[in-house]
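The complex is shown incomplete by one protein chain, all other protein chains being positioned as in the whole.
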Amino acid sequence: MSGTAHVRAQPWQVGQWLNVREPLTLESLRGRVVVLHAFQMLCPGCVSHGIPQAKAIHAASPPDKLRVIGLHTVFEHHEAMTPLALEAFVHEYRLRFPIGIDQPAADSPIPLTMRAYGLEGTPSLILIDKAGCIRLQHFGQMDDLRVGAVIGQLLTEPA
Amino acid sequence: MSGTAHVRAQPWQVGQWLNVREPLTLESLRGRVVVLHAFQMLCPGCVSHGIPQAKAIHAASPPDKLRVIGLHTVFEHHEAMTPLALEAFVHEYRLRFPIGIDQPAADSPIPLTMRAYGLEGTPSLILIDKAGCIRLQHFGQMDDLRVGAVIGQLLTEPA
Amino acid sequence: MSGTAHVRAQPWQVGQWLNVREPLTLESLRGRVVVLHAFQMLCPGCVSHGIPQAKAIHAASPPDKLRVIGLHTVFEHHEAMTPLALEAFVHEYRLRFPIGIDQPAADSPIPLTMRAYGLEGTPSLILIDKAGCIRLQHFGQMDDLRVGAVIGQLLTEPA
Partner (left out) sequence: MSGTAHVRAQPWQVGQWLNVREPLTLESLRGRVVVLHAFQMLCPGCVSHGIPQAKAIHAASPPDKLRVIGLHTVFEHHEAMTPLALEAFVHEYRLRFPIGIDQPAADSPIPLTMRAYGLEGTPSLILIDKAGCIRLQHFGQMDDLRVGAVIGQLLTEPA
């Protein structure tokens, strides 16, 4: 899916955070553009494309205007992609932005936030505007030029 | 140079156009974002980076909102980069956007538009807003994410 | 290290194999060129360079003349890079060549084969000739052209 409907983004359901001291809520980021990058550490397309893109956005953006948030949405190989393994991955790949571990569901391999957002797989990119509405949700690779253009648009809009 | 001063862009001084029937003036594009890509056909950085970026912007953009314009600013190897050679180059590299050949100067190897804009070399990227003001001028490579962000900003601003 | 001394390659000390039914010994491959690729599943340079190179060699080579063997030499983040996690990794990255899990040492984070070969880290590439001698051992990235040239040489030598 790749669309622009102004749907209000649901709260994240995160059990554990990396790279941040306090749990991060979407509400606390109101007024900023939020780039939510859903990934799995053993997903090849995430490692080759999505994560480098998220790192580049993080490096290029002023934190008072835009925040990159990783979301580890494990829906397969749960036994391999544990929080402990994710910590090693984050260390090796030098990820510095906050990463939330999506809360596992009791009744499904799909974790709670992934289900609430209707994500189809990883990597998925979700761009949320200053008012907390989803403006782009894309499964798979999306080139930097297009991602940059939407970010530039959202940054330009009034808060 | 890479800056954001709101300087009004000077008119182009172009002797010959490719890929377009009528000469194109900056004034006629008022209300649209203009991506001016200054290049030389035998400049390796233009061929590997600048021209593919210009092609990608051209392919991704609605022509009623944004126009990509090539500017062949020959300041070296004039005998090799003739209009005839440029036509072969444009054909082989499948460039579809309008390309103006910057007018040679009588007293300098630097052609007239290149001098008027104060370009330092090729590739150079100039982003002009809907009001005809230069908002970014960059010599060398600039990554797609940043270029996209400025384009997204300029597209979002009111005409 | 990158050298060409004709040292006889030591036997592998592998506790578990993936992608192969029977344990593979170096002796059983005598007469073939052996490309031994030492890696860790959470090593970024392995994922971006070493593993794709090993896959390409595997895809390009007739198995009766050359065999690509992966060696999972875990020397850090042991708790994350378990056999179970490696299986998920091998599945996701579609690795088809045999992969041995280097035997952990009782007294060191460095596993036994890694220590016996004196490997400095991952990725490491070891090229073994038809007679079982190490002809190239390289830590880090090595470009395809050079790797190909040594492989071509070893394939051409009489058995």
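What to note about this one:
By written order: A, B and C. Residues from 1 in each chain.
Note that in this section a contact is a pair of C-beta atoms (placed from the backbone, for glycine too) under 8 Å apart; a residue touches a chain by one contact, two chains touch by 3 or more.
The structure presented is a predicted model; accordingly, all values stated were derived computationally and were not measured.
For the chain that is not shown, the touched chains among those present are B, C, taking the whole complex. Of the candidate positions C:29, C:56, C:105 or C:131, contact with the hidden chain is made by C:56.
Looking at B:20, B:59, B:80 or B:159, the residue that reaches the missing chain in the full complex is B:80. Touching residues on chain B toward the chain that is not drawn are 42-44, 47-48, 77, 79-82, 84-85, 87-89, 91-93.
On the side of chain C, the interface with the absent chain consists of residues 53, 56-57, 60, 143-157, using the contact rule stated above.
Following the convention adopted for this analysis, only the chains that are shown with their structure count from here on.
Ranked by separation of Cα centres from chain C, the top chain is B. Rounded to whole angstrom, the centroid-to-centroid distance between chain A and chain B, based on C-alpha atoms, equals 35 Å.
Chain centres here are Cα means. That of chain B falls 49 Å from that of chain C. Not a single residue in chain A touches at least two other chains.
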